[in-house]
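My structure is below; once you've seen it, I'll send some questions.
Missing here: one protein chain of the complex. Every other protein chain is in place.
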Amino acid sequence: MNPILDKARVIKAYRWMLMARLLDERLAQLYRAGRIFGGVFLGKGQEALSVSMGMVLNRQDVYAPLIRDGAGRLAFGESALDALRTCMGSPMGPMRGRDGNVHRGRPKEGYLPMISHLGASISVVNGALMAKRMKGEKKFVGIASIGDGATSTGAFHEAINQAAIEKLPLVLVVANNQYAYSTPTSSQFACQSLSQKAIGYGVSDHEVDGTSLTDCLKTMQDATDRARQGEGPQLVIANLLRLCGHGEHDDAHYITPELKASSVGADCLKLAENTLQSDYHISKESLEIWKEETVLEINQSIEQVQREGAPDPYHHSWKSLISRELCEHS
Amino acid sequence: MNPILDKARVIKAYRWMLMARLLDERLAQLYRAGRIFGGVFLGKGQEALSVSMGMVLNRQDVYAPLIRDGAGRLAFGESALDALRTCMGSPMGPMRGRDGNVHRGRPKEGYLPMISHLGASISVVNGALMAKRMKGEKKFVGIASIGDGATSTGAFHEAINQAAIEKLPLVLVVANNQYAYSTPTSSQFACQSLSQKAIGYGVSDHEVDGTSLTDCLKTMQDATDRARQGEGPQLVIANLLRLCGHGEHDDAHYITPELKASSVGADCLKLAENTLQSDYHISKESLEIWKEETVLEINQSIEQVQREGAPDPYHHSWKSLISRELCEHS
Amino acid sequence: MSVTYLEAIREAQAYLLEHDSRVYIYGQDVGAFGGAFKATKHLANRFPGRVIDAPISEDAMIGSAVGAAIEGMRPIIEIQFADFSTVGLNQVVNQAATLFWRTETPCPITLRLPSGGTSGGGPFHSQCLESIYAHFPGLVVCTPATVEDAYSMLIESVTLDDPVIFCEHKYLYYHLKAESLPKDALPLGKARIARAGRDCTVVTYSAMLHECLEAAEEMSAEGIELEVVDLRTVKPLDTDTIIASVARTGRLLCAAEGWPWGGVNAEVISRVVAEGFNLLDAPPQRINAKDTPIPYHPKLWSVHRPAAASIMAAVRNVLRS
Partner (left out) sequence: MSVTYLEAIREAQAYLLEHDSRVYIYGQDVGAFGGAFKATKHLANRFPGRVIDAPISEDAMIGSAVGAAIEGMRPIIEIQFADFSTVGLNQVVNQAATLFWRTETPCPITLRLPSGGTSGGGPFHSQCLESIYAHFPGLVVCTPATVEDAYSMLIESVTLDDPVIFCEHKYLYYHLKAESLPKDALPLGKARIARAGRDCTVVTYSAMLHECLEAAEEMSAEGIELEVVDLRTVKPLDTDTIIASVARTGRLLCAAEGWPWGGVNAEVISRVVAEGFNLLDAPPQRINAKDTPIPYHPKLWSVHRPAAASIMAAVRNVLRS
């Protein structure tokens, strides 16, 4: 069996998915309670794909997750605490209240903090990979995660082409969740499948059922393995459905019943639970216990974040440059 | 026989090619004599492809030529006089000395004036086509011309994708002249042929020998016919070689002897002359006479441009807006 | 009945679509969904085929608007947030803004940029880019501060034969209300005395107008009367109205939400000192956001942007010297 599918790893993946889902639900609650500033964007329905990205990466790799990658972030090493700190604006989090919600990362650890401009992170991953090559590192990869809508950006095109020319170990993962905000894919591209874009860049392509954890794990492992071995960029297209609004302010009334009822509309978390029970002989009780443990950890994290308080604007360093002597007074 | 290949039309096409070539040669001379401000960019080796664009367009169509499209511009209706006026900065030309060399056009006549930023004209053509559709016009097309290098721009990607989504009658012609300035295609893209990009956008593709006038005429006719008939965007890739430097300041030493000796390295003008003689029974004498007539017209145009003088900066309207009352004094 | 700033923008677009067949709207999610802020709600339904969803391709969206304008249309482009216009900037400043000067062809496009900070907006959903666009030749840059101006200036923008950057402020969308839509309006390019006063001229625009008016009310209680000038358009700048006000007060503070280096405040001050130096009884001052990205946390954000309290402190500074 593919080692990525061994029991311990699948359980690990499932538990991150669970954590991501429960964290999302809490964030939605906190949002409705007015406890979060700005928007909240959930990854519901995309956890299987997302977690697989985090699972196949190592410490020396580079990861640029996007808005719906709570699971991947956790699997790559982020704590629930950091996620909550960022959303709730704690001064102790990696963004120190300066940036929020999904715009978090720890760049020095290969975990890139997205900017909002779609597609803009891919070339940043490319650059990190070029640097690693120049520094003589070996067997590293970078994953950049985007949505179907981001494939329409010039930034996406320039970056995947750049990776192809430079034969970089980039794995570009497109979560085709059928919508960009309210816009269906028919208003976003006219090819039959996004995987048809690969040949025009001279890169390898993979297509995967984004609702199946085991399929996602296998495909992501295969794609990253190939990239690590020097086969150049890999384009992974995952078919799934966003099981929530674009953000928590959006009721997603525009998602068609046909799509919801179709195979992409399945809930990857439920499917993963089924698989765990049927193929890995995990008991219902274990699932319950994990859930309780996860809820506990999230609750403790929220309590801690609340104790951490808010950033103090009057003792804040308003400097945009490291070179403090070059900062203008403002 | 394909009507585009009837004798009168092929002769017409050839004569525009000849005019473009001779005009280019004069521009190069004028450049070396210091009579042209700024750079000079020639279309040598690309006349067959370029003229075919102009030949298949009608008055109600839209054309966005690029730097090497002297022939296409003439065939679309530009006079040698306007070309010279622009290069030499005449106040009587369409750009009135404000813009120069290849940056000319008459937008109200469907002839778009390129800006330098590569790829930026394609979406402008799209918009013109969207407008025509909204206005209820029928059977129109738009041609946008670009080089191999411009396929790396985000603007190219966004625009061809936009055309595909909107099913616009856009014919996007890529002159793959093997180099972008000094950069070979191997540093520009990693697919085997640029025509492989079509499927990823869901558009039709055509590949043509850019050194053959008759092939270019046939392919351009086919592509525009399809677009006119509502088959959506057409991507045309023409293989050829730039038979000059990027601009007249560039000796193009980097072009490899192999490429020069290969089939793409053939001179389309010479090949067209051969075809005219062998397949259309044009005599050497006729070719000579056409050449003389063309030289005469160019010389007369140059003389006229010289008589037109230079723009007068002190009687020039320095207004960036039509709404003069909203212009700031400067 | 009352109408919000956002509704005024929607009504202006409905009016334009109804009265001018050359007008269409193109932007992400503007169709059936009605736009991220609902500025085009119901319009796709009322005007079939004329309110069009765009792919996430700002460069192509704006480029296509130029092409349509050449063909005689009057496109309105909605950019989802002003911040994202940076990826379409080239088509604005090099294609649209140069077309008339280069070719005498009109380029009547209007770019709607939902601008400015809101609580929790963060670095990439809060930017004020009016000073960027105003620096380039060939654009008109609108910054309406009132419901009435949101309505009448948008109609006038789309009617204009030149490209317009329409910076509508998100902070005002829902909160700002008027009794009704205006019947007539000042023309584009004219500033407005939003409040008369004798002690200091405060030049401002967009959401900051309301912070300045609040500051003026508070200071009035102390007997200090501020004259508040609402620029309405930052390009062109109505220098005459500004200078006339400075002539009355002898003092000048400029208040803007944008970043401090260059921009509207610096331009206003440079004009006032060049043309009205002798009218000034004290050094003109300005207040801007801090020179950092816009922070996410409301506690940081409220200190990052100017607000009534910091504007009052800045006024006192002007009055003191």
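In order of appearance the chains are A, B and C, and numbering begins at 1 in each one.
Following the convention adopted for this analysis, contacts are C-beta pairs under 8 Å (C-beta built on N, C-alpha and C of every residue); 3 or more make two chains touch, one makes a residue touch a chain.
These numbers were taken from a predicted model, which means no experiment stands behind them.
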Sole contact to the chain not displayed, among A:Val10, A:Ala28, A:Leu84 or A:Val125: A:Val125
Residue among B:Ser182, B:Ser263 or B:Asn299 that touches the chain left out of view: B:Ser182
Absent-chain contact - pick from A:Leu42, A:Leu57 or A:Ala159: A:Ala159
Chain B residues touching the omitted chain (full complex): 36-39, 89, 95, 97-101, 103, 115-119, 149-150, 152-155, 180-183, 187-189, 254, 310-314, 316, 318-320, 327-328, 330
Interface with the unshown chain - residue positions in chain A: 62, 94-95, 98-99, 103, 105-108, 112-113, 115-117, 120-132, 134-135, 154-155, 158-159, 161-162, 165, 319-323, 325-328
Touching residues (missing chain, whole complex) on chain C: 59, 83, 86-87, 89-90, 93-94, 97-98, 101-102, 123-124, 131-132, 134-138, 235, 258-259, 261-267, 269-270, 273-275, 277-278, 280, 282-286, 290-293, 321
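Basically, only the chains that are shown with their structure count from here on.
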Centroid-based (C-alpha) most distant chain relative to chain A: B
Chain A and chain C, separation of their C-alpha mean positions in angstrom: 36
Chain centre separation in whole Å, for chain C relative to chain B (CA means): 40
Shared-contact residues (touching 2 or more other chains) in chain B: 154-155, 158, 161, 165
Contacts with 2+ other chains: residues of chain C: 54-55, 57, 59, 87
